[in-house]
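Apart from one protein chain that is not included, each protein chain of the complex appears where it belongs.
This part shows subunit A:
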Amino acid sequence: MNVKRWGIMGLLLAIVAILVVGKPGEPVQAAEKTYTVGTDVTFAPFEFTDKNNRQVGIDIDILKAIAKVEGFKLNIKATSFNGAVQELQAGQIDGVMAGMSITKERKEMFNFSDPYFKSGVVMAVAKNSKIKGFADLRGKRVAIKTGTAAGAYANSIKKKYGFTTVTFDDSNNVYQDVIAGNSAACFEDKPVIQYAIATGLDLRITKMKLADPNNYGIAVQKSDPEFLATLNRGLKKLRQTGEYDRIITRYLGNGSQKEQTEKAKAAGSTDHSFGTLLKQNWGTLMSGLQETLALTLVGIICATIVGVLMGLLGVVPSRWAQGTATTFIYLFRGLPLMVLALFIYTGVPMVIGTKIPAFVAGIITLTLNEGAYTAAFVKGGIGAVDKGQMEAARSLGLPWGRAMRRVILPQGIKIMIPSFINQFIITLKDTSILSILGLLELTQTGKIIIARNMQGFKIWAMVALIYLIIITLLTWLSNWVQRKVQA
C-alpha cells in the first residue's frame, strides 16, 4: 500500500477517533466531581419533559438542588427505568433516581438514600369500567410497568385472583393499553397516575386499598458510600431549608384535583394540530436527527472499515484468516442488534469494570453488526470476480496482495456497490434500535415527546417522515456515486 493510501486511512481513523472519543468527553474539573444519575423518560410528576422540552419533575428538581448545595456537577441521563437500573448495575452511571421504591430485593443490590417520598400503589381502570375489586379481574389482563413496586404487587396477587399481567417499558404504554381496552386495569404508583389523570389521562382510580405505602429512595452502587453520604447530606439540607417542600408543592400542590388540573393546563399546550406540534417540537426533533446522523455516519465509517477488513480476511488464502472472518460474520450477523447493544452497554462493563459511554457502545454495536453484513458481501463480491483474473495477475508475477488490490478489488467493488448502498440505508434505520441505550436519537426523541403530549399518531408520523426524507436523500446520493463509479 502506498503512502497516500495509508494517509487517507489514517485520516479516516483519526476522524472516527475524534468523533467517538470526543463525544462523551465533558471538560472535567479537578475540584468538582461529576455524577451521572439515570432516570426514567416519563414518570410524571417525578420526571418528565415540559413543553419547552426541559427535563423537570420532583426527582429532577431535588437532584439539581442537592447538586447545588453539595457542590457537584450533575449529569442526568433519561433512558427508561429498567435501562437505568441495568446501567447502575453495570457501573455505567453513579445512581438512579426514578421514583424508585425501596424494597428488600433492591437493597441487596444497591444502597439507598434516606426515603424522600412516601408513595403507594393504586389500581386504575377505564372511566366506564365496571371493575370494582380484584374479584372482577379474574380471567382479565392487568397492565404494569417493568420494575415498579406496583408491578411487583400485581404479580404477587395475580395467582390468587386469577388475572394475567402485561408489562410495558413506560407508563404511557401502560395507560394506553387500558384505554384501548386491551387490559382491564393497571397498577401504578399513586402520585404518578394521579398526576397523569389530572393532566388529562382518561382513567379512573379505584377506591381499593392496596399494598402498604412504599418509600422512594435514590439508588447508588454499594461500592460508592461517598456519593450516598453526599445525597443524604443534601436531602437533609433541603428539608431544613424548606426547599424540599417547595419542590413537592410545585408539582403536587396541596393535593386537590382542581389545583392539579390548573397546573396541567399551565404546563401543557392544548393545541395539538400537526403544524403546532411540529413547530413546538422542531428543535427537539432536529437534535434527535443530529444524533441519528452522527450515529449513522460514524457507524457507517467504522462498520465499513471493519467489514472490508474482515471481508478481505475472508479471502486471504490462510485457514486462520478465513476462520476469523467466518466466525466474525457468523457471530455478529447472528445476534439481534438489540441484544448486542445491551450486551455491550450493560453487560460488558460489569466484567471489565469500566464505563462505556452510550454513544461509543452504540457505535461498537453498529460496527460489529453492520460490519458483519458488510464483511459477508465484501467476501462474496470478491468471490464473484472471475477466478481467471487472479490467475492471470499471479502468473505475471504479482504477489497475492497486489493482485488483489490492483486487479480483483476494483472489479469486486463494482459488484459490491449496490450492497454498500443498501447497508448504509439499513445502518441509518438500525440506529433507531439504539434508543434502547437512552441515546437521544430520533426515535428516542419521539418517545419522549409522546410521553409528554400523548400525541402518538402525529409524532410518529413526523419521525417516520424525517427518516424517509433522509433515506431518500441518501439513496439519491448513493445512486449518483454509483453512476460516477460505474461510468
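Here is the rule we go by: contacts are C-beta pairs under 8 Å (C-beta built on N, C-alpha and C of every residue); 3 or more make two chains touch, one makes a residue touch a chain; residues count from 1.
Everything that follows uses one rule, which is that contacts and distances are computed from a predicted model.
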item	value
Per UniProt record, name of the chain withheld from view ["Amino acid ABC transporter ATP-binding protein", "Electron transfer flavoprotein subunit beta", "3-isopropylmalate dehydratase small subunit" or "Cytochrome c biogenesis protein"]	"Amino acid ABC transporter ATP-binding protein"
Residue touching the undisplayed chain, where the options are A:G71, A:P225 or A:P410	A:P410
Hidden-chain contact residue, picked from the options A:T326, A:Q389, A:S419 or A:Q455	A:Q389
Hidden partner chain, residues of subunit A it touches	386, 388-389, 391-399, 402, 406-407, 410-411, 414
